[in-house]
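Removed: one protein chain of the complex. Kept in place: all other protein chains.
By written order: A and B. Residues from 1 in each chain.
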Amino acid sequence: MLDPMKPDATAASLIYDDVRSVSPALEHYTKEFLLDGLWKRGALSARDRNIITVAAIIARIQTREMPVHFALALDNGVKPAELSEIITHLAFYAGWGNAMAAVAVARDVFRQRGIEPDQLPPVDDKPLPLNEEAEGERSRQVGENFGAVSPSLVQNTTELLFRGLWLRPALAPRDRSLITVSALIANGQTAQIPYHLNRALDNGLTTEEAGETLTHMAFYAGWPCVFSALPVVKDIFGQRTR
Amino acid sequence: MLDPMKPDATAASLIYDDVRSVSPALEHYTKEFLLDGLWKRGALSARDRNIITVAAIIARIQTREMPVHFALALDNGVKPAELSEIITHLAFYAGWGNAMAAVAVARDVFRQRGIEPDQLPPVDDKPLPLNEEAEGERSRQVGENFGAVSPSLVQNTTELLFRGLWLRPALAPRDRSLITVSALIANGQTAQIPYHLNRALDNGLTTEEAGETLTHMAFYAGWPCVFSALPVVKDIFGQRTR
Partner (left out) sequence: MLDPMKPDATAASLIYDDVRSVSPALEHYTKEFLLDGLWKRGALSARDRNIITVAAIIARIQTREMPVHFALALDNGVKPAELSEIITHLAFYAGWGNAMAAVAVARDVFRQRGIEPDQLPPVDDKPLPLNEEAEGERSRQVGENFGAVSPSLVQNTTELLFRGLWLRPALAPRDRSLITVSALIANGQTAQIPYHLNRALDNGLTTEEAGETLTHMAFYAGWPCVFSALPVVKDIFGQRTR
């Protein structure tokens, strides 16, 4: 794996010398426990770890980390089309301004690497098949609960998200779910975890991968985010094995 | 409406070309669903949409979005004095550092437009009338609940906020409430929504406007923030129609 903190990684990024000049201990933790520890554990692929790191960084607008982690993701097998689609997805799941902060960085990374428009997901593409029954049930419940509170929100949620964005083939549904769950954990939105974690598991994420995602997010979003998510994740795991 | 993403909008802001170079789909969503869709819906005035967008951007420290959205707000009928007071209000409701990030940008926008000190709200101005009964009851409850935990907080809340900031005439109480509720949604502070949404509705915000605020915030703060707020908003609406 490219070491994101070697001098040649990217021009503007922090390197070990910088970290050591502020905290030799943090340099040590970054080397030993993060890059040579966490990232090398087999419970998640390097590509998965890049996807969830990028999701956490965009969800929290950690702009300084974007250049090196976008570059690292591309080096570790995340396709330009996938990075593009992660940003599009997080416009809806973390906020338009978060996505725009990522656009400003990804634009430069794509330019440096000569990534052309034909490598990016088109506006319209053959949608993935829809599970009409599950989506009908989701839509019915949300409409019944909240249709009178905000009819335009309910309508946008169905049309733009679940019959639009989620059917775009630029990301595998399992990856789209993994990104969503990671952003929810990073932003402490535990109330939305049950629906999306169930969806992630339905989309093929294993419970082992979900558990290791928590460990990875502990480093990138901080321990408290993850400990607030833990009881919810435990509940969902329990419901599914009953 | 000024298109915030046209080349001449502001020098440093992202333009459609930038977004397209990273994600043609996100450019499409921004044009069709956000700027030509959401922003043109009649359920909220353009001025209201500017106010809540600015509140979301400051609440989340989406610094890259500030220059263009501050300019847009001024073009859409938000007065310099009102933008000034939104920043002052959010020092208390989103944190001093959030307000200072906004000051750094607003300073330049105001300078470019030749906005002079006499266009800004004065330090002292004739306060709006106070509903003594409602404020007495709020103050009594908070004092009873939390006076022993943090007496200085209780005192500051009464003197600085409810007998100070909220009575400043630089913002209509309905607008001040709309800004507060938007910041609460954007930061996922659902526990504070009941008090402030009730206050907003008392101050003249309609339930239709509140519902459409949720839709607007879904785009600017992300869907999860809004779905976490929905059950609370539904409860408040229900209590008021009983």
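Everything below uses one rule, namely that contacts are C-beta pairs under 8 Å (C-beta built on N, C-alpha and C of every residue); 3 or more make two chains touch, one makes a residue touch a chain.
If you're wondering where the values come from, they're calculated on a predicted model, not measured in any experiment.
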_Touching residue (missing chain; options B:Ala134, B:Leu153 or B:Ala172)_ = B:Leu153
_Out of B:Arg111, B:Lys126 or B:Arg242, which residue would touch the omitted chain in the full complex?_
B:Arg111
_Take the complete complex as the reference. Which residues in subunit A touch the chain that isn't displayed?_
14, 18-30, 33-34, 41, 43, 56-57, 60-62, 64-65, 186, 188, 190, 211-212, 214-215, 218-228, 230-231, 233-234, 237
*Tell me, which residues in subunit B touch the chain that this view leaves out?*
61, 84-85, 87-88, 90-104, 106-107, 110-111, 117, 120-123, 145-146, 148-153, 156-157, 160-161, 168, 170, 183-184, 187-189, 191-192
